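Sending over a structure as structure tokens; questions will come in a sec.
Note that this is a trimmed complex: some chains were dropped, and none of the rest were shifted.
All chains are identified by letter, namely A and B, in their written order; residue positions are counted from 1 within each chain.
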Amino acid sequence: MRHFFSVNQLKEDEIIRVLHQAEQLRLQQQSFTKQLFAANLFFEPSTRTKMSFIVAERKLGMDVLDFHADYSSTQKGESLYDTAKTFEAIGANLLVIRHQADYWMNELKNQLSIPIINAGAGKAEHPTQCMLDLLTIYQEFQQFHGIKVVIAGDILHSRVANSNAHTLRRLGAEVYFAAADGCKDNNLDFPYLSIDEAVECCDVLMLLRIQHERHREIFINNKDYLRKYGLTKERERKMHPKAIILHPAPINRGVEIDTELVECERSRIFKQMNNGVYTRMAIIKKLLQERGIIHETIAEKRKKTVING
Amino acid sequence: MRHFFSVNQLKEDEIIRVLHQAEQLRLQQQSFTKQLFAANLFFEPSTRTKMSFIVAERKLGMDVLDFHADYSSTQKGESLYDTAKTFEAIGANLLVIRHQADYWMNELKNQLSIPIINAGAGKAEHPTQCMLDLLTIYQEFQQFHGIKVVIAGDILHSRVANSNAHTLRRLGAEVYFAAADGCKDNNLDFPYLSIDEAVECCDVLMLLRIQHERHREIFINNKDYLRKYGLTKERERKMHPKAIILHPAPINRGVEIDTELVECERSRIFKQMNNGVYTRMAIIKKLLQERGIIHETIAEKRKKTVING
């Protein structure tokens, strides 16, 4: 057989032999060295989060399945549930999902045998972003108690404002918001400061992206926004010596932040991206271990005891 | 050299050294441990088939080249033939192709030195889908003789109805069709049953997807379709105790099949997807072995003799 174009190329006994071979390959799987597949199902655009997951998965030695909504059976109307079940059926050991629905997790959580990581749920949650923000703060202050964090910008459309604010409060931080009128979220119970009050008191200034694509109209021009609500060079100079700047990116340069501050000394913006890889590795390891998919080696356990102990 | 932006960065003797280095790398290839590249050229959307091939290739230890028609020179008008030759030239050892033309194989079959697998040809053929359907039936009944198979649904636009029907007949099964009027194919010589006759007599009910995108108009609304031609819960209850349900997916839930039956006890729909991986591994191995690209180890041969013998 030079090519495989049609079943008609195979005689009956050849067909049976291929079936036997397939069955044998299926049964052999158990004895193979563990080869683990991570499937990244992104139904919304992403560079940072997706690539960061891919690097994390590859660093953990996983094989990566890369799904593009536009090239797939989603175009034929397939549901998220059926897509997820498909990846489970073809051998994925982990799903990483970003989807525009706020609560896509609900239709999946009890239906799949493999672990799922939320890489973004509409404007509701983005918990690995939250975790990497926490890591960046923790690296700086070695704890969260009494740390003053101001989350500033498009609170209303952000999927990190909510989880960051609550989680930081749970960990003992003092959390404030700062936002223009069209960007406030009255459902969240945190005190609002003006941006000028914010820069003077905060240890951490966590800027958010203005999500132009989610605003009905651009309510203000960019230059005015920066001057009224953003981090200008004047405001940056008023920050505490040890205060740091975070931003989940992508950045609207010259809108939320003066372009020259993006890589200033107190900016941890690219550090956050770097931390994203290790945070995601830690989350993936935790899930795979707790599910019994991988086992911690004794050497690793010992090391961990030393570090944590 | 910090970056490589221009040939002008290289002095003449440096250029020659790079050329020597390239030539040396080319000649060394022969002595490398065999690294095999599979290129998946999908000119039509696919989740299941494409991802299943990728998993199969990775499980066989192949490197995967992932081609997207929309990001490629196809946009500059490059033909399938030139695209295929390009992948051969850059080192692919196997091509897996899905293309909208019914007979795309004809322009390639005698022109390439590497094996090609048909992953879908217009509405003509989809032989690896056929093979995985066969495996799913074979796992259930351990043979095909006298097994009653009804292929039900959009026979006219299906690229599996034809090859499945003929191949199952070749293997000794009794094959019937069931279809709404706009979905029958008068070129295929198989007896038609009503869906109600079908469910009562079949061992295997092989449902097909209504290919809305290939029908000029939606000839009937979805609910009516299910009631008149689809697998309702009432019909499912009339099936033989050991009869099974197949569907190549993606499924139009509530059209071909009641949504609650997709994962019912006699459904093998997700099992089919799982079998797809091992079927494709078996086909790839067979082609690479018959082309002398890989060699069966003695250990494998011995195991196979035991299983087949």
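As a convention for this text, contacts are C-beta pairs under 8 Å (C-beta built on N, C-alpha and C of every residue); 3 or more make two chains touch, one makes a residue touch a chain.
Because the structure is a prediction, the values reported are computed rather than measured.
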Size of the entire homomeric complex in copies, 2 being in place: 3
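In the analysis below, only the chains that are shown with their structure count from here on.
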Between subunit A and its twin subunit B, rotation from the CA superposition, multiple of 5 degrees: 120
Where subunit A and subunit B are represented by their mean Cα positions, the distance between them in whole Å: 33
Subunit A-facing residues of subunit B, complex: 42, 45-48, 50-52, 54-55, 58-59, 66, 68, 70, 105, 108-109, 115-118, 121, 125, 127-128, 130-131, 134-135, 138-139, 163, 166-167, 170-171, 209, 212-213, 249-253, 270-271, 273-279, 281-283, 285-287, 290-291, 303-304, 307-308
Subunit A to subunit B touching residues, read off their complex: 1-8, 12, 15-26, 32, 35, 37, 39, 63, 65-68, 70-79, 82-83, 85-91
